[in-house]
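One structure follows; several queries about it will come next.
All protein chains but one are shown in place.
Chain IDs A and B follow the sequence of writing; residue 1 opens each chain.
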Amino acid sequence: MKTGAHRNHAHYWAFLLHRISGLLLALFLPAHFYVLGLSIESAAALDGFLNWTTSPLMKAAETALVILLAAHLTGGLRLLALEFIGTRESSKAAVAIGAGIAVCVGLLFLLNVA
Amino acid sequence: MSSARVETKLWVWQRLSAAVLALCVIVHLAVIVMAVQGGLSAAEIIGRVSGNYVWLAFYSVFVLAVSLHAPIGVRTILKESTDLSPKLIHAIMALLCLVILAMGFRAVFGLFNAGGM
Partner (left out) sequence: MKNTIKVKVWRGNEEGRFEEFEVPRQPSQTVLDVVTYIQRNIDPTLSYRFACRVGVCGSCAMTVNGRPRWTCRTHVDKVAQDGTLEVSPLRNLTVVKDLACDMTDFFDKQNRAEGKFHPTKTRNDDFAYILPDDKQRKQAALGIECIGCGVCYSACDIVEWNKDYLGPAALNRAWTLINDVRDGGNKERLAAVAGDAGCHACHSQQGCVEHCPKHISPTRSIAGLKRATAMAALKGEI
């Protein structure tokens, strides 16, 4: 039985990416704040964690997080535009451009962290 | 409050916090990309934000906006994808808001006050 064919269009994928990235970022936040809070103990405590993040696996994970944040941002801008400025045919292209920008930001990060 | 009023107000707060976060995230991404050049260190982070009232204000606004935005977003996901009762979802939302506020401001002020090194 053919299911899901009605979902195969740009704005559905944009919605899905926005939801998944939002959820993962929300789960990541407490960990992020915890790490930054290590600075209260001492700079050395924070450095201890930061050194752990220099492995290639951690850098890949960080790149993924950056892409998630950038993707959530562009997805959110899609919603703000649709709800306040209005719908256009061109918004489909904007979805693709937004995804591209998110990947570019991730690549920029990767270039600088590697 | 009626469901109509609750949902409308949550929608307004979600979009307002989203607009604020759009600006914060753009700045944050720029800072991240610049900061990781040459490796990340506590000294560098603390050097940038410690004692600096501009960064304090910036990150405080950031934490406040996220403390509204994330719980409202998570609430929508829970309502649509689970069978949890509205009361339980509301409790989870409130808890998440408090966790973000508490841990977020702990981190913000921790970094602001660090650096007596």
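As a convention for this text, contacts are C-beta pairs under 8 Å (C-beta built on N, C-alpha and C of every residue); 3 or more make two chains touch, one makes a residue touch a chain.
Small disclaimer: the values here were computed from a predicted structure and weren't measured.
A.B. asks: Even though one chain is hidden, which residues of chain A still touch it in the full complex?
C.D. replies: That gives, for chain A, the contact residues 1-7, 9, 11-12, 14-15, 19, 78-79, 82-84, 86-87.
A.B. asks: If you put the missing chain back, which residues of chain B would it touch?
C.D. replies: Within chain B, the residues that touch the unshown chain are 2-12, 79-81.
Here, only the chains that are shown with their structure count from here on.
A.B. asks: With chain centres taken as the means of their Cα atoms, state the distance from chain A to chain B in Å.
C.D. replies: Distance between chain centres, rounded to whole Å: 15 Å.
A.B. asks: Would you pull the chain A residues touching chain B in the complex into a rising list?
C.D. replies: Chain A residues touching chain B: 19, 22-23, 25-26, 29-30, 32-34, 36-37, 39-40, 42-44, 46-47, 50, 53-54, 66, 69-70, 73, 76-77, 79-80, 83-84, 105, 108-109, 112-113.
A.B. asks: Can you tell me which positions in chain B touch chain A when the two form their complex?
C.D. replies: 15, 18-19, 21-22, 25-26, 28-29, 32-34, 36-37, 39-43, 45-46, 66, 70, 73-74, 77, 96, 99-100, 103-104, 106-107, 110-111, 113-115, 117
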